[in-house]
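As you look at this complex, bear in mind that one protein chain is not there, while each of the others sits in place.
As written, the chains take the letters A and B, and residue 1 is the first residue of each chain.
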Amino acid sequence: MRREGEYSFLRTVTSIPSVSSFIFHPSSFILLICLAGLIAAAPLAHLLAPQLYVEARYKPGEFQAAKESIALSLMGQLQMSVGDLMWLKTLEYLHNGIIYRMPSQREQSQGLQAAEFTGMGAGVAHHDGPSLVPDKDRDWRGPLGDVDRHIEPWRPGHPQHSDPQELIPWYQLLVKFNPHYVQAYTNGAFFMSDFARQPEMGRDFLIAGAEKNPWSFEIESVLGRIYFDYFKDYERAADALVKATGLAKQEKRALAERQDKLDNIQGQLLGEAYLFLARSYTGLGQFDEALAACDEGMEEVPGYNLLRVQKRIVKKHKAGEGGGSE
Amino acid sequence: MWKNIRKPVTIARVTVLESIRRKDPYVVLILGAAMVLGAGLFSRFGVEGLEKFVKDVGFTVTTVFSIVICVVATARQLPAEIQNRTLYPSLGKPISRTSFYFGKYLGVSLMSCAVVVAFFVLLRVLLLVFGIPVGGVFYQALYLRVLSMWFIAAGVLCLSLFLTHAANVTISLLACMGMQLFAHSILYIHDELTGVSLRLAEALYWMAPHLELFDLSKKVIHGWPPIPMWVLGGMTLYGIVYAAVFFAVGCVRFRRMAL
Partner (left out) sequence: MDTKSVIGISDLTVVYKAARGKSIEAVSGLTLEVEEGEVVGFVGPNGAGKTTTIKVLMGFLFPTKGKASVFGLEAGSVEARRRTGFLPEVAVYYPFLTARETLASYATLQEIPASDHDRIVSQLIEKVGLAGRDREPLRNFSKGMLQRVGLAQAIMGDPDLLILDEVTSGLDPVARRDVREILLEFKSRGKTVFFSSHELSEVTLVCDRVILLDEGKVLEERALDELRKSMRKLVTVAKGTLPASALPDGVTLRSVNEPYVTLVTNTESAQEELRKQLQASGLEIVETFQDSGSLEDYFVNTIGHKVT
């Protein structure tokens, strides 16, 4: 008869550790602390979100005060770091695991530039440089490099994109950690609507993003486009796009005060906002408003040539009085 | 030959048994299973057919947890034996220090490998349940991860004779988790360096134990085809050589240590 405390083979392999031995075991202690930190980071970020609110119109003094606050700095940096890491994850997913980098200064001086990819609309534009793992003829690592090219996802030539639907969970997680990561909202909504064929999800995602980032013209711009493309709701599209263009003008003014301007992708988005605003007005039969949108757009985004084309289209519609449909 | 291997195998058996009864692998497996199963809740993201995310979470958990258990369990072995004096009755028997050291190495490596296999089995079952296919590259990833456990155990066991327990665990975990970051950083900055800095960076790159080359998880996650067998062979050789170097250094140190 086995006494209490005696070991048996079965008992050895099937006994579950007690709760206290589980919690205070060195391995689980480390892992539980990390897990708790990760779990706490998201709601903590939410709680601190009002304090971490950054607006384009922050005065220099206000920026300085935020920078000098250690707690806000650390929390903000954690937020940004985690967000950036997740963003890199989405790019990795997009490129089937292959990591691309920006060209080095030496490469740029030799004429190698990052390719700007705008194929899926300005809302999802990004730059693709050479792969981090170099080609064999440029690899100084010899046999280690050969092995690395087989262990790491790698292929020569231009980047190829995978099914962007897989990126959606990462965008959803990313905004939990950093609700001010605007590009996560815009990209995520586009993929939800287009590839996952769930435009309602994309719309709701952007509405939530707009609540967290009321100054962001990019979110309103993509929201307007989604209303236009997937819901054919020209009225709501127009409302969102008017808001987008208004916010963009404010942003431009604020940037101008800092001797700065919208970047290429933002410019592209603003151009699209005017384009689809014009198309929405055209769809509603409001041709004068459509023409005004084209004119304003050409003034705000001079390089966006599609607005000229759209203006001609609007004029044709107006001349033909063909009705509301785009 | 069996007579020579019997003693280290006995030491290994004792090591594994102690570890199991101490619940070392259980706590990690339970935590890991919870996280991997949690990844199965991907339906709350509202999108059907997500494969990469589940595989990614599963592999991340497997990699991190298996490395943690390997490092923590290995780092404790010899210092605990010396501090608790359980070493003396064993070394009072006709067993050389080399055999004893080898037995300890064998024990922790086998236990770590068992944890890895358990995680991979769990992951495979999860992927089957969700109807996510895996190719031969999945099993290649398993092989390399198992191989890496021998590599890591050799390094950590060697370091345990030179560093305190806390320093050893910290440095080993940093090295294991950060090796990919290190390797990628060297690739990033290589083009910008010249002269001595360049040579130093390259030397560091060559000398560093490239644990990231044992991680095939990205290829599994993104559905790449299996890698050529010569790569597996090369990594096996690489792992054996590095493990042998760590083992030799540790063994020499252990043989000369005053106990």
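Just so we're on the same page, a residue touches a chain if its C-beta (ideal position, glycine included) is under 8 Å from a C-beta of that chain, and two chains touch if they have at least 3 such contacts.
Predicted, not measured: the structure shown is a model, and the values here were computed from it.
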| item | value |
| --- | --- |
| Residue among B:13, B:124, B:184 or B:253 that touches the chain left out of view | B:13 |
| Positions on chain B where the hidden chain makes contact | 3, 6-7, 10, 13-14, 17-18, 21-22, 84-86, 88-96, 258-259 |
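Keep in mind that, in the parts below, only the chains that are shown with their structure count from here on.
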| item | value |
| --- | --- |
| For chain A paired with chain B, centre-to-centre distance based on mean C-alpha positions, whole Å | 35 |
| Chain B to chain A touching residues, read off their complex | 17, 20-21, 23-24, 26-28, 30-31, 35, 42, 45-47, 49-53, 65, 68-69, 72-73, 76, 184, 187-188, 190-192, 202, 205-206, 210, 212-213, 215-216, 218-219, 221-224, 227-228, 231, 234-235, 238 |
| Contacting residues of chain A [partner chain B, same complex] | 7, 12-13, 16-17, 21-22, 25-28, 30-32, 35, 92-93, 96-97, 99, 101, 104-107, 132-134, 140-141, 143-144, 147-148, 150-153, 162, 165-166, 168-170, 172, 192, 196, 198, 201 |
